[in-house]
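Only one protein chain is missing; all other protein chains are in place.
Chain lettering (A, B and C) follows the sequence in which the chains are written, and residue indices restart at 1 in each chain.
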Amino acid sequence: MVDLKCTADFCIIPIGTPTASLSQYIAEVQVMIRSSGLTYSMHSAGTTVEGPWDEVTELIGKAHQVLHDLGIPRAQSDIRIGTRIDKKQSFPEKVAVVEKILEEKKKQQASETKSVV
Amino acid sequence: MVDLKCTADFCIIPIGTPTASLSQYIAEVQVMIRSSGLTYSMHSAGTTVEGPWDEVTELIGKAHQVLHDLGIPRAQSDIRIGTRIDKKQSFPEKVAVVEKILEEKKKQQASETKSVV
Amino acid sequence: MVDLKCTADFCIIPIGTPTASLSQYIAEVQVMIRSSGLTYSMHSAGTTVEGPWDEVTELIGKAHQVLHDLGIPRAQSDIRIGTRIDKKQSFPEKVAVVEKILEEKKKQQASETKSVV
Partner (left out) sequence: MVDLKCTADFCIIPIGTPTASLSQYIAEVQVMIRSSGLTYSMHSAGTTVEGPWDEVTELIGKAHQVLHDLGIPRAQSDIRIGTRIDKKQSFPEKVAVVEKILEEKKKQQASETKSVV
C-alpha cells in the first residue's frame, strides 16, 4: 500500500484496433471512470484523476481491463503522476493559479505602459 | 523538415528550483505560448498545441528556453504527440466526439430500460 | 485489484531540489527497486519494471515515498505502462526481436545487391 494522494493524467491507447478511430473505446473507458467516484476531468489529450495512489493506479488498470474485455489485445498508457507533501492542492485549482498570475502580469504591464506615457 | 500536422500535449518541469511551486514558471511559459499564434489549450496537467510538426516542437523548445532564461538550470518535458493522415481533426473536437457517444449510450440505456418495463 | 501483468517504464523527477543533479536521489530509488524482487532494468531515461499491475504501480508509488522521505516536497513520474493479453513477452525479449528483424533486413539487402551484380 502506498500512503500518498496523487494527481494522475493518463492517455490510454488501444493497440491492434481495426480502425484508427479510438473514440468508441475511449467512451467505454469514460463510462467506467464516471462510475468510480474519483474526481476526474477528460480533456482532448487524456483524463486527469486525483485520489489515493492505490485507487488512482487501480482505476488506470481497470481502464486497460475495459479495453481487453472489448477484445483489444494490447494497450499502452502514458501517465503523468504527481505527489506532493508540502500542501494540498486539487488539480482544478492549478489552472486558476496560473491564470491569476497571468492576469496580474497584464495589469502590471498596463500600469507600466501608462507611467511611461 | 517534417511535413506533418500534429497535436502535442506537453507538461514541462523545471528542475533545480528553490521551491516546489511551479506556477510562476508555468505562467512565463504561457505568455510565450499565447504570443505564438498556434491553437492551444492549457489544462491542469499540461498544454495542448496543434499545428505543423516543426512549429509545435519549436514552441516546446522555446518553452525550455524561457525557463533557462529565468535561470533554471534544467528542464524536462513529457510530450504526447500524435499525427494522423486519414482525416483532419482539431483537438477541441475530440472531447465532443466522445461526449456525443456517451450521450447516445445513455439514451440507448434509458430506452432499453423502458422497453424492459 | 487489477488482474493483469504489465510492463512499466518510468522516469521520476524530484521537484524543488536545491540542485539540478538528481543522481543521488535516483540512486536511493534504485536501492528500493533492487530490494523489490521485481524484474527491472535501469537505463538513462528511466527504469523498466515488469510484474503484476498492482505490484508495479505500488513500486512506483514507493519510489515517490522514497523521495518524500528524503525531504523532497514534490515528485512527478512519467510512466509508460503496457498490458497485453494475446501473448506473454518479457521486456528483455523485445529488443532482441527488433534486432533480429534488422539483421534479416541486412542479409536480405546484401543478397539483393548480389543478385543485381
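Quick note on the criterion: contacts are C-beta pairs under 8 Å (C-beta built on N, C-alpha and C of every residue); 3 or more make two chains touch, one makes a residue touch a chain.
Please read these numbers as outputs of a predicted model, since none were measured by experiment.
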### Task
Taking the whole complex into account, name the chains on display that the unshown chain touches.
A, B, C
#### Entry: In chain C, positions touching the absent partner
7, 9, 11, 20, 23-24, 26-27, 30-31, 41-46, 48, 78, 80, 84, 86, 91-92, 94-95, 97-98, 101-102, 105
#### Entry: Touching residues on chain B - with respect to the absent chain
1-4, 6, 15-16, 53-54, 57-58, 60-62, 64-65, 68, 73-86
### Task
Write the list of chain A residues that the hidden chain touches.
11, 13, 15-22, 73-74, 76, 78
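Just so we're on the same page, only the chains that are shown with their structure count from here on.
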### Query
With chain centres defined as C-alpha means, what is the inter-centre distance between chain A and chain B in Å?
11
### Computed distance of Cα centres, chain C from chain A, in Å
22
### Query
In whole angstrom, what separates the CA-based centres of chain B and chain C?
24
### Residues within chain B bordering two or more other chains
11, 20, 78
